[in-house]
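Every protein chain but one is kept in place in this view of the complex.
Our next item is chain A:
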């Protein structure tokens, strides 16, 4: 027998359940006074560099009904394409930008809104530039393991056309599921959990 590889197994995921707000956005969930603010609620301040944009995201189930108990986290580069992370070795990110945000879907409408900036381009492993994008992570009751996808921008057609991740989508009719439509200074993005328009989710 060969030597054993002493690796551990990742802890298995379990659903965030219907009461995820208690843990991750307690002020929104009606539990005040424990944390001063909900983590990730604000990504910007007056000095943040970059174009201000809004994101209006909904998550729809297999019947087209918006989830009203989901939670979305986003992770994105700053205006120059740098991440605010110890693993970012290319340069210093904008100290006035969080790069990370967290918002619940509205309990009535299912709408989830972020105020952020348009991210810069980030290089792929081989040095080519990826198109501007925002990474999404979605949890909710009924979702057994957090869903990972990306939001790309409808007004970046040229960059999108050369994006190495979008290029890997075999069924080209599915590419638009990752592209948010610009409306004024906001982008509209519907995430379809299943059905004809099912969003491309990632295993990365």
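One rule holds in what follows: contacts are C-beta pairs under 8 Å (C-beta built on N, C-alpha and C of every residue); 3 or more make two chains touch, one makes a residue touch a chain; residues count from 1.
Please note the rule applied: contacts and distances are computed from a predicted model.
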Just by its UniProt name, which of "tRNA N6-adenosine threonylcarbamoyltransferase", "BolA protein", "ABC transporter permease" or "Protocatechuate 3,4-dioxygenase subunit beta" is the chain not shown in this complex?
"Protocatechuate 3,4-dioxygenase subunit beta"
Option from A:41, A:79, A:111 or A:200 whose C-beta touches the chain left out
A:200
The missing chain sits against chain A at residues 6-24, 26, 29-31, 33-36, 39, 61-63, 67, 69, 73, 75, 77, 83-90, 98-100, 122-127, 130, 133, 135, 137, 139-148, 150, 165, 168-169, 174, 193-194, 198-204
